[in-house]
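Notes follow the structure.
Yeah, one chain of the complex is gone here, protein chain that is, but the others are all in their spots.
The first chain written gets the first letter, and so on, giving A, B and C; residue counts start at 1 in each chain.
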Amino acid sequence: MVKTADIVIVGGGISGVSIGYFLLKYGAKNVVIIERDFLASGATGRCGAGIRQQWGSPLNCIMSKFSCEFFETAVDELGFDGDIEFHQGGYMMLVTTEKELAQTKKNVALQNSLGIGTKLITPSEAKALAGPLNTEGLLAATFHDRDGHLNPFTTTRAFADAFVRLGGKVYTNTSITGIRTSNGKITGVDTNRGSIATNTVVNAAGGYVQNIADMVGIELPLYSKRHNILVTEPVERVLGPMLMSFSLNFYCQQTPHGSFLMGRTCPDQPRDLRITADSRFPVAMAKTIVKVLPQLKNLRMLRQWAGLYNMSPDNHPIYDQVPGLEGFYLSAGYSGHGFMMSPATGQSMAELILGLPATLPWGQLGFSRFTEGNTIHEPSVV
Amino acid sequence: MAIDEKSHILFTKPLHQTPMIYYHSTNTDINLKGDYMRISAHPILDFERGTQVSFTFDGVQVSAYTGETIAAALYAAGYRTLANSPVRHRPRGFFCAIGNCSSCMMVVNGNANVKTCIELVQDGMIVETQRGKGTL
Amino acid sequence: MIHIDLLIVGAGPAGLMAAKEAGTAGANVLLLERSHVPGGQLVKQTHMFFGSEEQYASYRGFDISEILLDEIKKLPNVKLALNATALAVYDDGIWAAEMDGASYTKILPKAVIIATGAGEKSLAFPGNDLPGVYGAGAVQTLMNQYGIKPANRVVMLGAGNIGLIVSYQLLQAGVEVLAVCDGSPRIGGYLVHAAKLRRMGVPILTSHSVKQAAGQGRLETVVLWELDKAWQGIPGTEKVYRADVLCVAVGLSPLSELLRQAGCEMVYVNTLGGYVPYRDSFLATSRENIFVAGDVAGIEEASSAMVEGRLAGLSAAKFLGLSTPDFNAKRNDCMTQLESLRSGHAGERILSGLAQAVIGS
Partner (left out) sequence: MLEKTGVPTQSEIESVFPSDERLSKGPVAVIECFQSIPCDPCATACPRGAILPFADINDRPVIDNDKCNGCILCMTKCPGLAIMVVDITWSQDRALIKMPYEFRPLPDVGQTVQALDREGTVVAEAEVIRVQYNKSMNKVPIVSIAVDKQLVKTIRNIRTICDTPTTATHTAIQEEAQDTGIVCRCNDLQLAEIRALIAKGYTTIAELKQMARLGMGPCQGRNCLPVVVNELSRALGVPVAELPVGSFRPMVKSIYLGDLAGYEEQGEN
C-alpha cells in the first residue's frame, strides 16, 4: 500500500471511480481509491441504472445531458474491453393526472430549449413504442430516445480499469479507520492496511458518507434511506423503453439480459443503514406493474434487494469542500440519481478539486445553498 | 427479437461460437419409448397410475397419466431433450427432477420457464421445447 | 397473513417427525411441503433402512413415510400443506410462501423449524449437460416415484451410499448398470450395499472418474479414466461405455437459503456437506426462534434426520412454552439415539463435522 497520495477517494462505487478517472484525465497524480468491500458493492451494484435527461430543473438537464453523452462514447473514451450494456431504448415517462400533464409540458419545453429532444406523445404513440403498455388512464407520455439504462457493474469496471491504466491505485477490501487532521487541514487517512499521508480526501462513500464524516466530527445535512428493487426471470425482449411515472410511482426496464428490473418509492423506509429486503415490497410492486404492463402477471419475480439512497434536503447532490476542514471534499446526496449523473460528478469534482474552470454548473451545488436559501427545486423526482 | 448472445459474459471471449443448432425434439429412441418404459413388474413397488390423459409436445400428441410430472411423462414417451440452453443452445434434459435446478424449463400453455420436473400433466396441456430464454 | 405457533419447512423425515413431536406437545403447526407428495426423499427409498427400531430400521423408506403421515393425520392441530414452498424470510419476522402452487401468502410464526433437506451436487466435466446426464436422485425419482424405467444402460459416478443404493435400484428396475466409479480409492458407502452390486456382476471402479460424456444431442458414450493419487486423470487408462444414462452421485449439499435469509450464522463444514448453521446440541440456531433438523443441518442418514426432527420439535415446543412432563425423558432419548447412530466408524466424520457446528447447549 502506498504511504502517500495526492488525493484519497473514499468509496469504490460509480462516483468514486468516476471522480478518480476525471482527476487523472485532468492531470492529477497519485490518486488512490479506498473501497471497503469490492467495486460497486454498495448502492451502485444495487441500483436500477436508468439514464435519463428528462428533468424539470435546468441544472439537472445540463448535468444529465453531459452524463448521457459521456456514456454514449464511454467504451471508447475509457478504452474498455467489455460491454457497459448501454441500452438506448429511450425513457418513457407516463402522465396520468392533469397536474402532472401541466408540469410535464413545462419540463419538455425546458428540455427542448437545452437541446434535449424529448417529445410529448399521445397514449397511442406510447403504445406503439412500448407494446405491453396498458394505456388505460394514460393522459400522455414523454419520450426521449437517447435515454435508457446501463449495466452498473461493468460501467464501474470501465471507469476503474481506465483509472488504473492512467496510474491510479485501487485498494479493495480496505476500510478507512480514521482521518488525520492538523490545524483544520487533512493530513492523512488510516486504514486497516496502513496509513496514507495526504492533504486531500474525497468522501464518496455513498450511503455511508456520514460514517466517514463522523471520523472528523462533521454532521452532514444528508441521510440514507432504503430503496427496494425486484427483478424477474429473463425473457426475450418485448419492452424497448424504460418506463417511469411519478403519479403511478414506479420505474421498470427490461435489461439486455432479458430480465425486468423495477422499483418504486415505498413509504416508511428505515433511515438507518439497513439494506435488508422489505417484506411489503414485492406485493406492492407487483400490484403496480401488472396494471401498467398486464402481460407481466405471467412473468416470475426472481429476486428482490435493497440499496441506499443518500438524500439531500433539496434532492440534489453536494459537490463541495466541507466548510471548516481544508482538503475534505464531499460528493454525495445524489438522492437516487448518483449512477446516471456519475460522469457529471466526476467532471465537476475534478474541476472543483483541481481548480479548473467550471464547464458544468457545479458551483450551485455547494453547502452554502442551504444556508443562503439557494436550494434547487426539481419538480421531477421519484 | 434476438437478445445479444454475448451479453451473458463480459470479459472472456466465447469459448467457441456455438452454431444455432436446435436439436430435434422428436429425437426419440424406439427402445426407450411408450408404456414399455413404464415399469409394470417391480420387486418392491406397485405403481398405481392415475387416469390416462393426453397433451401435446411440440404439436405431437403424448399420452400420460395424472400424477405424473410433464418431464416424467415426456421421458416415458421417449423424449429426452426438453429445452435448448439459453446462451449456447445446447440440448437440455432434466437434471435434478425435484425443482432444484433450471435444466427442465419448458414452455407450458404459452408460459416460458416452467419447471416441468415438478409441474404435473393436465389433459390438453400444450407443452413446447423452450428455445433460449423463452418469450413473454 | 397466517398467524401460527410453529412453521415447519419441509415434510421429509425430519419435518414429519418434528411436526409429530411438536403437534403432540400441543403446538399449532403449519407444515409446508413444496412437492405434491409428502415424505421428501423417503418416498423413493425402496431399500430397508439401517439404524435401530426407534428409527424404523428394516422398514422401507416409503413405508416409513406412510407411517409418519398416518400419525400426523391424527393430530388436528397439525396442518400439512402440499405444493407449498417457503419463499422468503424478512427481518420483520414475516415469512412468505407460495401455497397450492399458485397463491402468495405471508406467515407470522412464533417459531420455525427448517427441515429443507439437501440438493444433489454436480460436477463439471465435458458433456455434463447432455440429456442423459442426471443426478442419481433424479433417476431415483423417475424410477421409484413415477415408475418409469430411466435407461437401458447406466454408468454411475459415485460409490457413496446414494450411488450404491441407486445402482441397486436400477438393477431392480431392469436396467443394466455397466459400472460404478468413484474418484476415491475406497468405497464410501456401506460395504453391504457394495457387495449386493458386486454379486450382481456390477464392477466398482475406485480411483476412477468421468473424463467425458458424449453423444449427438443426448448421451451415448461415457469415458471413464483412472485417477492418480492427486486425483488427476491418467491418459491411456480410458474405458469407454455405450450408455444412455450417466448418474451423478457426488454428494449432497444442504438447502440452506432460508437460513441465510433469516440471518442464521453459518459455517462451512466439508464433512457435513457444505454450509450449515451453527446450532446448539438441541438444534436451536443463532436466531432464537429458528431451529433446524435433518440434512439442512448437515448431511447424514435419514435415520438421524428423523431423530433430529423429533429433537427440534421438542425444542420448538419448549420455546413456545409447551413442554410436557416427559420432555426431559424424550429429549434424553433423542440425544442417546443420535449419539448411538453417530458412535461407530461411519459416525466419526459426522462427529468431527458437528464439533465445528455445534456451539453451547
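Quick note on the criterion: a residue touches a chain if its C-beta (ideal position, glycine included) is under 8 Å from a C-beta of that chain, and two chains touch if they have at least 3 such contacts.
Predicted model, so just to flag it, every value in this text is computed and none were measured.
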(message) Among the chains you can see, which ones touch the chain that has been omitted?
(response) A, B, C
(message) Out of C:N270, C:N332 or C:S352, which residue would touch the omitted chain in the full complex?
(response) C:N270
(request) Write down which of A:L120, A:L299 or A:L325 is the residue touching the left-out chain. (result) A:L299
(request) Consider the whole complex, including the chain that is not shown, and state which of A:K25, A:K105, A:K169 or A:H257 touches that chain. (result) A:H257
(request) Considering the whole complex rather than only what is displayed, give the residues of chain C touching the chain that is not shown. (result) 1, 34, 47-53, 57-60, 85-90, 96, 98, 102-106, 119, 121-129, 153, 171-172, 174, 176, 178-179, 185-187, 190-202, 204, 206, 212, 214, 221, 223-224, 239-242, 253, 255, 257-258, 260-261, 266-270, 274-275, 301, 303, 340-347
(request) Provide the residue numbers of chain A that touch the chain removed from this figure. (result) 37-38, 40-41, 45, 153-154, 157, 232-233, 257, 266-268, 277, 280, 282-287, 289-290, 296-305
(message) Applying the definition given at the start, please give the residues of chain B touching the unseen chain.
(response) 8-12, 15-16, 41-44, 85-88, 90, 92, 95-96, 99-103, 105, 113, 115
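Convention: only the chains that are shown with their structure count from here on.
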(request) Could you quickly compare A-C and A-B and let me know which has more C-beta contacts? (result) A-B
(request) With centres defined as the mean of C-alpha atoms, identify the chain lying farthest from chain C. (result) A
(message) Centroid of chain B to centroid of chain C, CA atoms only: how many Å?
(response) 25
(request) Mind pulling the residue numbers of chain C that touch at least two other chains? (result) none
(message) Per the contact definition, I'd like the list of chain C residues that touch chain A in the complex.
(response) 88, 90-92, 94, 96, 104, 106, 261
(request) Going by the contact rule at the top, pick out the chain B residues touching chain A in the complex. (result) 1-4, 6-8, 10-11, 86, 110-113, 132-136
(request) Using the touch definition up top, name the residues of chain C that touch chain B in the complex. (result) 34-36, 46, 60, 62, 119-120, 122, 129-135, 137-139, 141-144, 146-152, 172-174, 217-218, 244, 255
